[in-house]
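Only a single protein chain was left out; the remaining protein chains are all shown in position.
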Amino acid sequence: MAVNDTLEGTHKIIQEAKEQQQNSGLVPTLNDFSQELTTLNLGPTHPATHGIFQNILQMDGERIISGVPTIGYIHRAFEKIAERRPFYQITPLTDRMNYCSSPINNMGWHMTVEKLLGVTVPKRAQYMRVIAMELARITDHLICNSILGVDTGAFTGFLYVFQEREKVYEIYEEICGARLTTNMGRVGGMERDFSDVAIQKLRDWLKTFPAVMKEFESMFNRNRIFMDRVVNVGPITAERALNYGFTGPNLRAAGVDYDVRVMNPYSSYEDFDFEIPVGTKGDTYDRFMVRNEEIWQSLRIINQALENLPEGPFHADAPHYYLPPKQAVYKNMEALIYHFKIIMGEIEAPVGEVYHSVEGGNGELGFYLISDGGRTPYRLHFRRPCFIYYQAYPEMVVGSSLSDAIVTLSSMNVIAGELDA
Amino acid sequence: MAQARGQKPKTKSQKPTMIELPTLGWQSIVILVVFGVSLLIATYCTYAERVIAAFLQDRVGPDRAGPFGLLQPLADAVKLFTKEEFFPAGANRALFVLGPCLAMITALMSSAVIPFGNVIQFGTNVFNLQGIEVNIGMLWVFGIVSLGVYGVMIGGWASNNKFSLLGAIRAGSQNISYELAMGMSLIAVLMISGTLSLREITLQQSVAGEWHFWNIVKQPLGFIIFLVCAFAETNRTPFDLPECETELVGGYHTEYSSMKMGLYLFAEYVNVFVASAVMSVLYFGGFNFPFQYELRDWLVSAQGWELVSAQNLISILGLLLLFGKIFAFIFFFMWVRWTLPRFRYDQLMRLGWTILIPLAIFNILLTGGLILGGIIK
Amino acid sequence: MQSLSNRAKKLEAKPMTLAERAYLPAIFQGLSITMRHFFRAATKKQVTVRYPEEKRPFSPIFRGLHVLKRDEQGRERCTACGLCAVACPAEAITMVAGERKKGEENLYREEKYAVSYEVNMLRCIFCGLCEEACPKAAVYLQPDKMAPPRFERDEFIYGKDRLVEPVDPSARSIRGIQLTPEQAQTLSQRLAH
Amino acid sequence: MSDIRVPEIKMVEAPEGVEGAGFFATSLESVVGMARANSLWPLPFATSCCGIEFMATMGSHYDISRFGSERPSFSPRQADLLMVMGTIAKKMAPIVKQVYEQMAEPRWVLAMGACACSGGIFDSYSVLQGIDRIIPVDVYVPGCPPRPEQVLDGLMRVQDLARTESIRRRNAPEYQALLASYNIK
């Protein structure tokens, strides 16, 4: 690999920037930590960092003076890989971005490509997508809130709600054939209709889940030990949150009711009646409560979508982009040609650029796709909410104790796959 | 029978002697038994913890090592024994080894004075089901338990690891703070009983014909304070700050491998066992159980038993019931552990200093007032 | 900041009541919840599946281990067109195409066939794109079998010896477009289950 | 799983001329092997998606505690089984190696999922193409992510290894050579 020697290390501006940084004292380096303070290396294998964030904390006893996060420990080069893959092969990549709620990523990506290609998805498929996405949101919030419980020391609630997650996995399995990395849906709709078993499992789950959720809430919501741990811990004001580019539950906890589903409705979200829970202080407790309430709102949406699930096709009538059924490929020459073209990635993509965003589990999940008409994107940039708001973490934990820092981290729900791309 | 205070049975025919066997002889047997039982219980506490936690969480727990997974603790022990010893770089070797040993020794020592049962008489030999009867039993337990924290602190400090050090600091301050409240809650018991001997305290909690004279009735507040402090002293959730996994990895035992780590784990369970035993003895009547005298009299009068064997039966029943009480407490410890979140360091300190200690002082005053008023005795 | 959507639902964080400040009600509530689960687990309803002995039913469309299908007459369906290899995002599929010779019509259905067909199960992400890409309905991901863990890396290259389904139809996977009546029956039973 | 090869190369034969292990030694070995097999405390090195499936394995439906492995030891000193779950980027690779070096013998490694085993779909400049380039791996679990059933299968394979392993293996020159080939002291 050729060394790009024109830039790295030799460019004057970089040197200046580094000197400036050291002189300004804005970003502490390890060298200027004084003798009385401890440097604690939190992560990357620390249990509470859930894998891979590293925070070098400067501590006075148990109090955090400053923190320097290091990320990139599972950088997987999504954006570069996406430049070498045809559109449909990018779906498995998006699965692995926010793996707690892969269907939202899948659908967001499909909608981006549909926007580029000008494909209109029938109403039934849109409702099916809404169901899948809201299920994903529930599971995402469940995992975040229950892990918050684990990090405060209460492990049991996590296992109670994880059973529900397991049931949602079963529903996913009936919908698309996989549990976690779903690869659900296709450009132009879903790959198959909901089976009767899937609908039945979904209905059963909708009946049993609220009781478990109530139980989970009653274990935590008003428990003083828990409240003491989370109230006024890791707060952030609305102004700072916006300045840091927060979206999703973390922004709503600070009191801003920004939700992509309402502001820029996609996939028929305008049909559903739901509310946007907002907090007041932006602390850990607000984040917890906002996520809990969003679970209830998502349940409302799923119920509405399931009740009003329209009849009709589950995919767009777009033979150029949506794979023909297997039997047709077998018999029909035209279908076979489309099949080959789609699989080879030789679809007629227009030249252009499109930004589409969905409300992911953690906030506005944006896909910025630049197409040059080829079989792969020319450039695909993901607006990854975790990456954007995790940089506020040091500011949120400075001055609090180590325990608070861990609670704050898990309440922000930073998903490593999304953070590092 | 005028056995008002449940003293040891007197029979006309033979005068029982306490020192028939050489003192050290039977006492060492009892001590060995107590030692073994403590270890066994601690070992199976790990199993119980796993199964109870599993059931509380809708799981099944270990079930593949032996029938119902009963060999699980043995597997863990053998594995820990055969694991590689490890000394972290820069650690003080002597202290590093001393830490877990101290924790284990102190944990085991405190169980020596617990009266596990009333006397048992074989012929002319009378056995006290207790390791050592000392008239300062309570002080002994208290003193030894406070030594236990040194094991943790030394181990954490010797590990040369910041997480361990933080855990050790937390353990030290936590134990010292909660010992105060614990001691004060005990003072109220002392005021009622007038003795430091655990055996005496136990025997005082039984009145023929009245079963409810357990100290819990006289000291409900004191018991709650003692219970909370017992959780803190044994480092169990919600007070498991010294080793809380999500914050400090393993706390003071982060750097320990093999059986040295096993000793820490066992010491924790032995401490739980001892704390449960002390609570049973101090507040729940120890080996006494309701209607024991009525049962004995009924056996003697209606069934024609000898008084000695009837008393022996009562003693054995009492022993079993005491273990029942202990197991109930151990279960409670585990139940709480798998239910509640833990405190934060400063909240824990605030709870100890601003709530529990004033409450304990109030309890002393209240007890004194009630004694003066003649309401309790 | 003003409301952006008019659909905001303000969550009020009520201050703690005296009872809540005394810790005890919430503690007892939590304890009662866990105890309820304890009794439920100890008496009847355990959700745990004791895995090697008991198995959870999988969805009939679960994406498990690959299989190369045969047709009704027991001939291999694969024609080595390579679409699955192109579609594979992990680049885990390799094949070598060969011309069918005279006399092999009962072995291979098409004039071209895969002389070798290898899937690297360690690379594979079981996304199902190969199955979707196959125009001959030859490659399927079975719903009832998963790739087993193994000790050595080279054991994960699955060649035709392990991928092609057995000639005996009763030993075949239930997924795919050909089902024997019995298989169809078991499938419908499982769906009903 | 009948087609699993028994890993002969992992076993160490007693040298020629040395008397075989006596009854006591063999039964001790089998007892120790059984104990180790039933008490594999995992170190969940969970970086991404597979970590969530590991949580499912820990969860009530699958319950890894049945195998005696529910105590996750985040401290490498106390762990027996390093479960590498998820993508290991090149930035992360030295840390994995360090964690492995810190583990006390006997130690096993289970690579869970396509990324840890081989890099999976991430054949990119930043991803390590399989952790067996930096540490020896005992059991590979394919899948992306593997189902919990597969994880339990993998755990049982590790148990098989632990059960049949000679307690002298870790001192054998073959094992030292294996470690040396990975440049682990």
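Read from first to last, the chains carry the letters A, B, C and D; within each, the first residue is number 1.
The rule is short, and it goes like this: contacts are C-beta pairs under 8 Å (C-beta built on N, C-alpha and C of every residue); 3 or more make two chains touch, one makes a residue touch a chain.
Heads up, the rule we're going with is that contacts and distances are computed from a predicted model.
Colleague: Could you check which of "Acyl-CoA dehydrogenase", "Molybdopterin synthase catalytic subunit", "RsbRD N-terminal domain-containing protein" or "NADH-quinone oxidoreductase subunit C" matches the UniProt name for the chain that's left out?
Modeller: From the choices "Acyl-CoA dehydrogenase", "Molybdopterin synthase catalytic subunit", "RsbRD N-terminal domain-containing protein" or "NADH-quinone oxidoreductase subunit C", the unshown chain carries the UniProt name "NADH-quinone oxidoreductase subunit C".
Colleague: Name every shown chain in contact with the chain that has been left out of the document.
Modeller: Taken over the complete structure, the missing chain's partners among displayed chains are A, C, D.
Colleague: Of A:264, A:303 or A:332, which sits in contact with the chain we cannot see?
Modeller: Touching the chain that is not displayed is residue A:264.
Colleague: Of the residues C:2, C:43, C:73 or C:106, which one touches the chain left out of the display?
Modeller: C:2
Colleague: So which bits of chain C touch the chain we can't see?
Modeller: 2, 4, 82, 85-86, 91, 93-97, 120, 122-123, 157
Colleague: Just checking the interface: what residues of chain A touch the absent partner chain?
Modeller: Interface with the chain not displayed, on the chain A side: 1-4, 6-8, 11, 13-14, 17-18, 20-21, 24, 26-27, 71-72, 75, 77, 79-81, 83-84, 115-116, 118, 240, 242-245, 256, 258, 263-264, 350-355, 357, 364, 366, 368, 370, 372, 379, 381, 383, 387-392, 395, 420-421.
Colleague: In the full complex, which residues of chain D touch the absent chain?
Modeller: Chain D touches the missing chain through residues 90-91, 118-119, 123-127, 129.
We adopt the following convention: only the chains that are shown with their structure count from here on.
Colleague: Which chains contact both chain A and chain B?
Modeller: C, D
Colleague: Quick one: report the Å distance separating chain A from chain C, using the average Cα coordinate of each chain.
Modeller: The answer is 24 Å.
Colleague: Indicate the whole-number Å distance between the mean C-alpha point of chain B and the mean C-alpha point of chain D.
Modeller: Chain B and chain D have C-alpha centres separated by 39 Å.
Colleague: Go ahead and note the Å separation of the Cα centroids belonging to chain A and chain D.
Modeller: 31
Colleague: Hey, what residues on chain B touch two or more of the other chains?
Modeller: 54, 56-60, 63, 245, 249, 338-340, in rising order.
Colleague: Multi-chain contacts only, two chains or more: what residues does chain D have there?
Modeller: Expected reply: 60-61, 63, 66, 72, 74, 121, 144, 147.
Colleague: Considering only which chains touch which, label the overall pattern as line, ring, star, complete or other.
Modeller: complete
Colleague: Show me the residue ranges of chain C that touch chain D in the complex, using the header's touch definition.
Modeller: Interface residues on chain C, with respect to chain D: 47-52, 55-56, 89-91, 120-127, 146-153, 155-156.
Colleague: So in the complex, which bits of chain D are touching chain A?
Modeller: 45-49, 51-53, 55-56, 58-61, 72, 74, 76, 86-89, 91-92, 95, 99, 121-122, 124-127, 144-145, 147
Colleague: Taking the touch rule as given, give the residues of chain B at its contact with chain D in the complex, in rising order.
Modeller: 50, 54, 57-65, 69, 71-72, 74-80, 82-86, 245, 249-250, 253-258, 261
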